[in-house]
Structure formats: C-alpha cells, structure tokens
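Here the complex is missing a single protein chain, while all its other protein chains stay put.
Showing subunit A:
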Amino acid sequence: MTRHMNMASSRGTAEVFNQPKKFNSKNTPSVPVENVPTGILISFEPTEKDHGQNPSESPSFSRNMETIVESEGRSGEAASVVDLNGSRRLEAVQERGDDNPQDQSNSDSMATQNDNQNATDSFKLCGYLDKLGEKGIIKTYKKRWFVFDNQRCMLCYYRSHEVVVPLGSIPIANATFSFNPSDSERPGNFSITVEGRVYQLQAKDYHTKMYWLQELQERRKSYSQLRTSLARDSTKRSSMEPTTGLVSTKRMKEKGGDPWSGLPPLLQPVTMPLHAVGEDTAGSAKPGISLSSIKMDLKNPIVGIKRWKSMHHESVPSNQTNSSVPSQAGADPCNVQAQSSPPIPKPRRKHLNADTSFMRPTSILQRFASNSSENSAEKCPKCAQLQAQLCSVQEELEMLDSEAKASQEVIQILHKQLTEGKIQQSTNVKFLECKTDQAKLTLMHRKDKQLVQLEQLLQEVKHDREAMKKELMAFQSKVGDLEEQISMFKEMLVAKDEIVMDLTMKIGDLEKAPPVTASSVEETSPQSPNSFTDQNFLGEKVDGFSVGQKLPPVANAFYLDRHEYEKLKDACQAFETQNKFLNKEILELNELRTQDQLRENTYTEKLDEFEAELYKLQSKHCLLLNELKAPRREVTSMEDTDDLVSQLIEEAIQSRGGDVENPVDDIPGRELYDKYGFTESLDDEDKEADEPLVTMAAEFQKKVDEIAMKHKSDENISHSVKWENFIISCRNRALVSTPELKSLVRSGIPHEHRARIWKECIERRVKRDMEECGPCYYEKLKTKNHNTSNPAVKQIELDLLRTLPNNRHYDKITSPGIPKLRNVLLAYSVHNPAIGYCQGLNRLAAIALLYLEEEDVFWCLVCVIEHIMPMDYYSKTLIGSQTDQKVLKDLLAEKLPRLNAHLDQHNIDLSLVTFNWFITVFCDNIPAETMLRIWDTFLFEGDKVLFRYALAFFKVAEEKLLTKKDYLSIFATLRQLPNMMKDVKKISQIAFHDLNPFPKKNIMAKREVHRKQVTQQLEELEAIRREFVPRHSQDDLIGSDDDDEEFETLEAPPDYP
C-alpha cells in the first residue's frame, strides 16, 4: 500500500535523468549513458489526461525523487521545504509520512475496534474534505467543511466550519458509495452517487477516506432502520434534549440487537483518523480554497524560485544554460500574481546541479503551471504565440546542447592525446637524462616490469569484464522474468477493470431499479451471488499471476524497475480492497432495499386504510349533500338527514378522540405534557364558546397546514443543521454577536441548544456584575434568606404554585421546580431590595429554570431586570412598564394606523392586554413555542423585540379585530389573541421584516416623553391616596414596608410621613 500511495503525488509526469535528454512524456525507461556528469534534469509534462487514463504507465516521480533525496542525504532539507510551503496538496515527502500512522492504525484496528464502535454512537461525523466543483468549465477540488446531519441523513457542506449557511447537502439515505483505486494520484478520492448525480469527494488520505465511507455506510444503515421502525410506529420520535434545566431528561438508550449483525465483516473496521475527522479538526484545519490559500499557492513557487536562484548562483555561477532558466521561471509566478491567465511554457527543462532540495519548489511551480496552463491554453492567443516562440527557443537550445556535447567529446579526445604526449615527453626526458647504458637499462627494465604489470592488470580487468557480462546476462534473464510478470499484472488489471466496471454497472442498475417494489428486491438478491463469483474470478486471476512468475524469462526489455513490480502489487491490493468494499456495499444496498420494501408494505397498508376511510367519508359526504338538497321537497327525509348528520358528528368526534388516545397508549402519562412540561391547555375559553365542530374543522385545517409545511421545510436546508454547525464552530469560544448568529437566533434556537445559548447571552450581559459579586455570590444570597425577614418572602411563597400551574415542573409543591423557584426569587429579593419581588418575576424565573440551572437563572433575572429592561420596569411603581405601553400605542399608530384608529373609535386601551406581555416577556398564555422564540431573541437582542412581537401579534390579528365592531367583542378577540399566535414562523417574519424599519432611537425618544407623563400621573394618584392612607395606616396591619417604599422613585412630598 505504501508504494501505491507514493505514486499519488506524481501529478505531472516527471522523470529524473542523469544526462540531458529530450523529454518524453511516455514512460520510456531512462537509458543510462556513460560519461555521467552530476547534473540532473527534471522534466514535466502536465498531461493529466494521459496520466489518468493509464496510471500504470505513469513514471513514479515521487519514488525516484525519494531515492535521490536519500542518496544525497538531504532529505531533511527537502522536508523543510515542504514545511515552508505548507501547501494543502499532498506532497510526496509529506505523504510518505502519512503512511506510517496508517500502517500503525491498521495494526491497531482490531484492538480499538470496540472503542471505535462506542465512539461512533456519540461522535459527530464532520471534517474537511475536498469536493470537486460542479459548476464552471474547469472543475477543481475545493476544500469544504462536511457535517453529517443525523436527523435527515444528509451530508451538508460549508465553505468553512465557521460559516453557518451550508453551500449544499448530499442526501445519504439512498446514496451509493464507490471509489476508484486506479486513480492512484488521489488515494483519498471517493464518490457518492445519488439519483444519478455523482459527488466527487477527496479525503486527506486513504485511511480517512475509508473511515468516511465506513461511517457513511453505518449511518445510512441506521437511518434506514430508524425509518422502518418509524413507519411501523409513527408515534415514536427521536428528539434531542438539553442537558441542563428542568426540561432535560436522561435519555435511556435502548440497545437492541443489531438485525444486520449477520453480515459478514468484509472489511475490517477503520479507526477514526483523529487528525482528519471530527469537531477538533474545525479549529486546526483552515478552509482550503479561500483567498488566503490561493495566495499561499502563489507565494510558494516564488519562494522556491528565490531559493533556487540563490543556491544556483552560489554553486554554478557561470553556467550558460542556467542563466536563461531562472529568469523565465521567475517571471512566471509574477505573471500569475498579476493576472490569472499566465503564459505558460510547454515542457520546460531545468538544469540542476546536485541540489535536490530545489526539486520541491520546482514541483510546486510545475504543478501550479500545469494547472494554469490548462486554463490559459484555451483562452489566450498570446500564449500560443509565446509558446511557439518558446518552442523555437527550445529547439535552439537543443541544438546548442548537441553542439556542446560534440565539443566536449573533441575536448576529451584532445585531452587524452595531451596526456599521452605528456607521458612520452617525460619518459623521453628521463631517458635523455640517463648518462650510462646501465642506467638506461635499469630504466628499460623498470618500464618492462611496468608493462608486464599493466598487462596483468589488463588480464584481470578482462576477467572481471567476463564475470560482469555473465552477471549481466543473469540480470537480463531476471529482468525478462519480471517483464513477464508485468504483462501478467497488466492483464490482470484489465480484467479487474472489467470487473469493477461490471460491479459499478450493477450498482447503477440497483440504484435505477424502483426502490421498494417487490420485483426489485427479487432482482437484487440474485445479484449478490454474482458479485461473489466475480470475486472468485478475481481470486483465480491472482492465482494465475502467481503461476506466471514461474514462466521462463523473456529477455527483450531491460532496466525494468523492481519498483514496477511493487507498484503493480500495490495496485492489485487496492483493487482487492475496492472489490471488498464494493461487495460490502452491494450487501448493504441489498439490506437497504429489504428495509425499503418493509417500509413500503407498511406504508401501503396504511395508505389503504386511509383510502378506505376517505372513500367512506366521501360517500357519506355525497349522501349528506344529496339529503341537504332533498328535504326541501320531502319533509319525511328530514329525520333521516338529522340521523345522518348526528351520526357523522358522532363519528367525527370519535375519530378525533381516537387521534388523541393513540399516543397516550404508547407512552402512558407522557404525552399529556409537551417537551417543555406544559399541559395542553384544554380549558380554552373559545373552544367552549365556539361550536365543537367548527373548532375541529379549524384543527383539521391546522393539521393540513402542518403537513404542507413539513414538506416545504424538508426542501430547505435543515435549520437544525445550521445550528449544529454553529455550535461546533464556537465550541470553546464565547458567543460573538454576528449578523449570521442574529438571524439564526431569530429563526429560533433549537430545544437542545437553548440552554447553552441562553446562558451565554445572559453571561455576556452580566459578566461585570458576576465579577464584582465574586464567585459564591449566589450561595451567599441563599443563606442570607434564612436570617433576614424579607417582606417579599410572603408574596413569593404565595406565588410559587401560582406561577405556571399548567406546567408539570411547577404544578405540585413537590415538583422539582418549586424549591428552585423559591431559592432564585428569594435570592434576587435579597440581591436587589429596591425591587424585592414583583409578580411576574416568578414567571420569568420559571421559564428560565426550564433550561438553566438555579444560579444561572438568578443571573438571568439580574440580566433581564437590570440590563435588558429599562429602569423601573419591576420597581414599586412599574413606571418603566407603564411607559412602554404608551410607547407601544404610538408605534401601533405608526405601523398599524388602521387598527389603531379602529381601537380608538371603540375606546379600547390596549395596555390592558399588552402590559402582561411586557412584564412577563410574553409568558402569558402565549403558546410555548412562540413564547420561547420570543425569549430567544429577547435574551440575545434585548427589549426592542418586545415591541416587535407585540406589534406582530396585532398585525396577525388585525383583520379579525377590524371585523369586530363593539367594545366587548374586540376585547373577547384580544383575550383569544394568544391562541392565534401559533405560527411562529409567520409571526417572526412579521416582527423582523414586515415591521421594519424599527429604529431604537425612536423608541428611546418616545420612552423619554411618556415617562415624564406617567410619572406625573402617578404623582397625582399618589397625592390623592396620601389623603387616606396615613389616616388608615394606624389600624392597618399590613406591613408598612410596602407602602413606604411604594413611591420611592417619586419625589416624596414634604408632608409625607
């Protein structure tokens, strides 16, 4: 596998030669040439097409380079260049490093299997993957943040983990997965096919890819199981729960037996690659193709070139060939930076002097160039011109090269002659120097001896040569042997390709077949044996290959690299893995089909039931219509009609009762409460007032709307996924108020995240108070209660059970919410004696306690009373709240002038209705869903949303109110207003869009004006009361605390005691 992966980096074909040689894009083996200079030539051709089609032919650039790096002993430097580049793309050396953990993890996989299984239960499947773009002419891989949405079984992708709005999503429920092992260049490549659409994705490495595939399969399976179980039992729901607050429930995980455990484990489970998948990767990984990373890509070649330049000038300053290259290479990236369509030369060559570290930047440059050359070749006519020029220059260069070679040979010959001459000369000189014959003789002898020695040497060398030749022969035979193997491998590859094609087609067929018809399942089942046969067939091929090894050598090809063999072996392995994977995929798909069928049967049954019901109803409807027409003529049939009508009414009421009963039967005692703990308010006044049939008709209409809504919302990107992603992106960070978050909050905080977001919203506002008060402030306040007699204590105690009697957390004295509510309210009354306890605060605390812990709820009160709301909202005079009612009245006149005039005409004072909304933040019989949505925005944005929602309520009810023409019926409608506020989406839309603009300045200005008026009125009232209160207070046993403090915010008149 290692080898296989190394191949991946050779994007452009690259060769390393030891002598200048004309470039050849095909993988002709490099022929060694004698007279080896130390220079290395690297040539590239970015012909991706050739490469992709026949990967087995691609030269293994990375391996060659590796070899060189090692042989030069400079691998460290090479690696440092990689670090310096920090490129997103997989680089040869880096990739080599990646192999190790994989091997390691493979060996560990058995050991960690169980842990892994546990991890997948709670683990959120997310991470960065590269996705092949689908738009535009040039399709490139772009880095995307992928998050799996468990609820809808979709893979959503985002520009980055920080972005809230997904770019798109891939439905996994009916998807099939595959990968192409022959695309050795991208080991992390895999594809997801959904309804004819193919998504090409690329994981960081092979291991990560396998992990993703495994997880996706797993999740697809469990989703299918879930759907089947849901089809059987439509009342079962899976919802997430917050972990804090009263609404949290401990989830009991039912671990039933896995019905699919019978499947043979074709593939060993892959462990989770920590560095590539999971929430942690969000922080570490940077979004891929963002602008900054493009800059990085552009910078890298320049850095490389600079490096190269400097090194080159130091080592070989006077090299003719070199001097032209750097300028050319240096110019390219500059152009690239200046304009996105750079003129790129065709095959370029670089002369390099034993500096392997240079190769890194070059390769990057080359890749970059190869990318952009594809881009520019089509567009720029100037490029073509330049390329032509370059070609001619290249030819010249080649001519010069050959000339240089010729002159080198001449020089060598001359050099040899020169040496000969020199030796002759020296011998002659010595000979002449010798005076005596004796001396000459000795010299001769010496020379003779030398001659003999040389001859002997020559002989030895000859022997050596013979031996070498024999060795060569042996090698040749070996090479032939290998050659044979290669051809076998190639054959096998073709066969495998066919098998893969076959399998892919089968999968395609499976996909195309109608998902849940009986026939399709029958069709699919015989197909899995087929696939097994294919596997067997493959096995035979492998066997056949091993036989091929023993074949006699055919020695017609030389220098066949042993690596080639390894490479093919790797490819074989890869294919085997793919085959296994595809087999597993087929089995899984088969199971999915079975599940689908099961589901379909259930649905069909239900559909039949419903259809029968419908026809029954229709027939009755027709009969009734007929009767309604008839009685005008025949008096006798009136009784029949009445019977029919009463029967229908009875049936209608029964069927409604049946609807309600079903869920209760399934989960006894649970469905009486909603997830917030509220009972369904059955004592609605209007239900009694209206005809029961009319109410029911309205309810049915509501259900119709709900179903229509459900289908609509399925089309949109899931709101909850947006939240999931947001929560991941700011896991360890404080909440930052961004427009994105604002709109998210406005669209509602999901139940399971509400606790966290509320808490952060509160803490953001009360941070300073918390710091000032110290760490155990709340605990201290709680103990203080016992010592001091607080006038608020009595009132709090009276109100505890009267806070939310329709919520099961507060409906009994033993309910869990009651002591908490008491603690919080008492603590606040001690914390802020000026306010003490105001009715209404109990509701605020109770709602907050649904989600937050006691202490946080205390801070929530601090936050609402002292930070969000204006002054004196809950004080002894309630001036703030009263003022806001006047402000609301003004705003109503601005935003809804028609309604305002109507109300004025009938002397309706809206503040009688709206006062409660403001002081309890809409915790006043408003449907819980709506009320909590208002709370979301209220805690996040502040008090302005109160006006927004109040006006939105009136806007929703405007038409209905306008039809009411007298005081009482208008008030009756106003009293029913909360029940009309169930469509949260619509109300929010009105509150935050239709009512705009909604400037805060306007509200502030109005508040100021009205506050003065309200204060004055209160002063007058107080003056009147003063006349009898003091006189009365003598025999009044009411604690005088309240009375004394009542008007503390007003100027105390001098005669006030």
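Here is the rule we use: contacts are C-beta pairs under 8 Å (C-beta built on N, C-alpha and C of every residue); 3 or more make two chains touch, one makes a residue touch a chain; residues count from 1.
Heads up, the rule we're going with is that contacts and distances are computed from a predicted model.
Asker: Which of the following is the UniProt-recorded protein name of the chain this complex doesn't show: "small monomeric GTPase", "Glutamyl-tRNA(Gln) amidotransferase subunit B, mitochondrial", "Ribosomal RNA-processing protein 43" or "Cytochrome c oxidase subunit 2"?
Answerer: From the listed options "small monomeric GTPase", "Glutamyl-tRNA(Gln) amidotransferase subunit B, mitochondrial", "Ribosomal RNA-processing protein 43" or "Cytochrome c oxidase subunit 2", the omitted chain resolves to "small monomeric GTPase".
Asker: Per the definition of touch given earlier, which of A:Lys876, A:Arg948 or A:Lys1006 contacts the omitted chain?
Answerer: Of these options, the touching residue for the absent chain is A:Lys876.
Asker: Per the definition of touch given earlier, which of A:Gln595, A:Thr920 or A:Ser988 contacts the omitted chain?
Answerer: A:Thr920
Asker: Per the definition of touch given earlier, which of A:Leu598, A:Val766 or A:Leu804 contacts the omitted chain?
Answerer: A:Leu804
Asker: With the full complex in mind, choose from A:Ser729, A:Asn842, A:Thr883 or A:Thr937 the residue touching the hidden chain.
Answerer: A:Asn842
Asker: Extract the touching residues of subunit A with respect to the undisplayed chain.
Answerer: Against the missing chain, subunit A presents residues 683, 685, 688, 795, 798-799, 801-806, 811, 838-840, 842-843, 875-878, 882, 907, 909, 911-913, 915-916, 919-920, 924, 965-968, 971-972, 974-975, 1018, 1021, 1024-1025, 1027-1029, 1032, 1035-1039, 1042-1043, 1046.
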